[in-house]
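Left out: one protein chain. Kept in place: all the others.
So that you can tell them apart, the chains are marked A and B in the order they are listed, and the count of residues begins at 1 in each.
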Amino acid sequence: MARPANPHAMAPARPGATRTAPPQIPDDFWSQPRMRTYLLFDATGIVYLLVGLVALRVAWALAAGPEAWRALLHGFSNPLYLLFHAVALAASLFVGVRFFRLFPKAQPAHIGPAKPPPQPVLHAMLYAAWAGVTLALLAILGGVWP
Amino acid sequence: MADEKLRTFVITRFDPDRDQVPKTQSYRVPCRPDWKVLDALNFIKDEIDPTLSHRWSCRMAVCGSCGMNVNGEPKLTCKTALDDYGDTVEIAPLSNFPIIRDLVIEMDGFLEKFQKVKPWVIVAKERAAEEGTYRQTPEQLAAFKQFSMCINCMLCYAACPVVSQEPDFLGPAAIALGHRYNMDSRDEGQPERNRVFRGEGTVFSCSYANECSEVCPKNVDPAAAVNQAKLNAVIDWATSFVVRREG
Partner (left out) sequence: MKALLLRLEPVIWLLFGAGIMVGTLLLPGYLLTVALGAPLGLLPAHALSYERAHMLAAHPLGRLVLLAVIALPLWKGAHHTRALCVDLLGHGSDALVGSLLYAIALAGSIAGIAAVLTI
């Protein structure tokens, strides 16, 4: 039903008059659906770290020359790399959806004289920016323009 | 009575004079259809076991006293209907708090964090009586009103994964209240509060799990307050390099 939690959680600086039992958490504190989703969200951090480091290889290959570039793309066609990048794509979409939902309410009512747009408007603007940037990258990197 | 339903309550018990660790005890209670969890607890104390200890007061979700874990989730027991549950209900003290006895937790840790954020209007110079009252537009009020609705029930501390793992973390309610004063147009204490927000127990420990806002019974949305506070704290930190100030 319940298990001991961090023994120092919410401990007062000065102990009270009677002996207290250490804090507890429910057995399913970390396995509840909402908590699992949050832990998954944090876990995308590992994917993002790897994505950034792999993108470094892209820059190195571009600097090295045509042979290195060809070898890189050939390396990326390895099933393990394809799986990794597919997972990264799923992770970026998952992060985007959750982050864009939580971002609007994290804006203060005002910073000096500046006020953010209403939350639903801001939410829509984020998705519009996402779509716009993605389409632009698809067009440019996909060979449409320039 | 005909419409009563017999339910089993599995309740955490802990007597510091007798027990090494908390244990559970089961009670069978005839529950009326409109009962809340608190009604069952009071029935147990009145009719079955007077040694059961639990906090409660207003019975109408404004005092913040009756927070407990019901089937593992932090709830106000005066506001939680028994009909939402099955035949067995588990009641435990709020997560993440030391336990004084049975369902009563040690609150002093919370009160210490609470005091750290200086939850009062700070002004450099006291306003003279002749100047009259402060005036505030509805828009100025709207900037912080939601965060002033907190009843200090501490359900958010029971739900927060960071409170569970980082003992120094100021926590949702304390940060929300500090932010409430930072956003109050009468207040001039933002620099000192933001220093607290960047110090030990920093607001930046929050990982935006949003659990606090999910369990808050008064729709205060402490997660919004904490994450607004992060942005304000960063702006304050950046401007502190440019603007020399006191305090």
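One rule holds for everything that comes next: a residue touches a chain if its C-beta (ideal position, glycine included) is under 8 Å from a C-beta of that chain, and two chains touch if they have at least 3 such contacts.
Here the structure is a predicted model, which means the values were calculated and not measured.
Along chain B, the points of touch with the absent chain fall at residues 161-162, 165-167, 198-200, 202, 204-205, 207, 230, 233-234, 237-238. One chain of the complex is left out; on chain A, the residues touching it are 6, 30, 39, 41-56, 58-60, 62-63, 65-66, 69-70, 73-74, 76-77, 81-82, 85-86, 88-89, 92-93, 95-96, 99, 103, 129-130, 133-138, 140-143.
Note that only the chains that are shown with their structure count from here on.
Touching chain A in their complex are the following residues of chain B: 10, 12, 14, 16, 19, 21-22, 24, 69, 72-73, 90, 92-93, 95-101, 106, 108-112, 142-144, 157, 161, 163-165, 167, 183, 207-211, 214, 221, 223-224, 227-228, 230-232, 235. Chain A meets chain B in the complex at residues 1-2, 5-6, 8-14, 16, 18-30, 32, 34-35, 38, 42, 102, 105-111.
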